[in-house]
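Apart from one protein chain that is not included, each protein chain of the complex appears where it belongs.
What follows is chain A.
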Amino acid sequence: MTIISATTTLLSRADGSAQVTSSDGTTLIASVSGPMEVRPREEQPLRAYLEVLVRPVVGVAGTRERLLESQLVSCLTPIIRLESYPRTCIQVNIQLLTHSRPIKTSRSSPPPPTILSTALNASILALIDASTALRTTVAATDITINKGRHTVVVDVFSGQLVFVDSEGEFTHEELEEALERGKKEGMVRVDDGGDVMVVDEGGGVGEEIRRVVEEKVQRDLRWKDGK
């Protein structure tokens, strides 16, 4: 799975936003608001409250969306520096737009795993766009080996595993292989000097995310060129 197109800063009312289309036909928009006022019930004295809301394109949010929300929360919590924003709320909104698989399946069936990885990549881009303090940047990929599907989320710099969600039948070796492949796809290549190397071959998701962020930074800093 690769990112076909990604744009950032498309919604003026949100602090950060990104629209991502994946090679499997999933398109969705993520927006980030925050740090902002938190509902008193959810206020935490030492850290920000992270809220993720997923909305389907047809119908209202049900069990599938709740599952996706909880997966996104558990994946994003260690990445965002929540302790930098005590007593506030950081809200991530995901609006699904299209998906290649029929949307109308029973409400309790699990969401196709590809939505999770696209949602995660879009959330990361939106969080970067919102200038939220992050510990690192992560990239999510989908790996299918035989009957098992794995959503693998890795740190783009170290290749460290952040999150994995598997579905179907698979052996331990297959899972190891999926993790290895996910690491390869998600990492950006850095040479010894610490500078990022220019790679000719089309990289994986990690490289894609880096390209999008690079473009964004260039666009944001064009005032410096004096043009």
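Just so it is clear, a contact is a pair of C-beta atoms (placed from the backbone, for glycine too) under 8 Å apart; a residue touches a chain by one contact, two chains touch by 3 or more; residues count from 1.
Methods note: contacts and distances are computed from a predicted model.
A.B. asks: Which of the following names does UniProt give to the chain that is not shown: "Nicotinamide-nucleotide adenylyltransferase", "Small monomeric GTPase", "Mitochondrial import inner membrane translocase subunit tim9" or "Exosome complex component RRP45"?
C.D. replies: "Exosome complex component RRP45"
A.B. asks: Which is it among A:T98, A:S158, A:T171 or A:Q218 that touches the chain not included here?
C.D. replies: A:T98
A.B. asks: Looking at the full complex, which residue from A:A6, A:I29, A:L76 or A:A178 touches the chain that isn't shown here?
C.D. replies: A:I29
A.B. asks: If the missing chain were put back, which residues of chain A would it touch?
C.D. replies: 11-14, 25, 27, 29, 31, 33, 36-37, 39, 53, 55, 57-60, 89, 91, 93, 95, 97-98, 103-104
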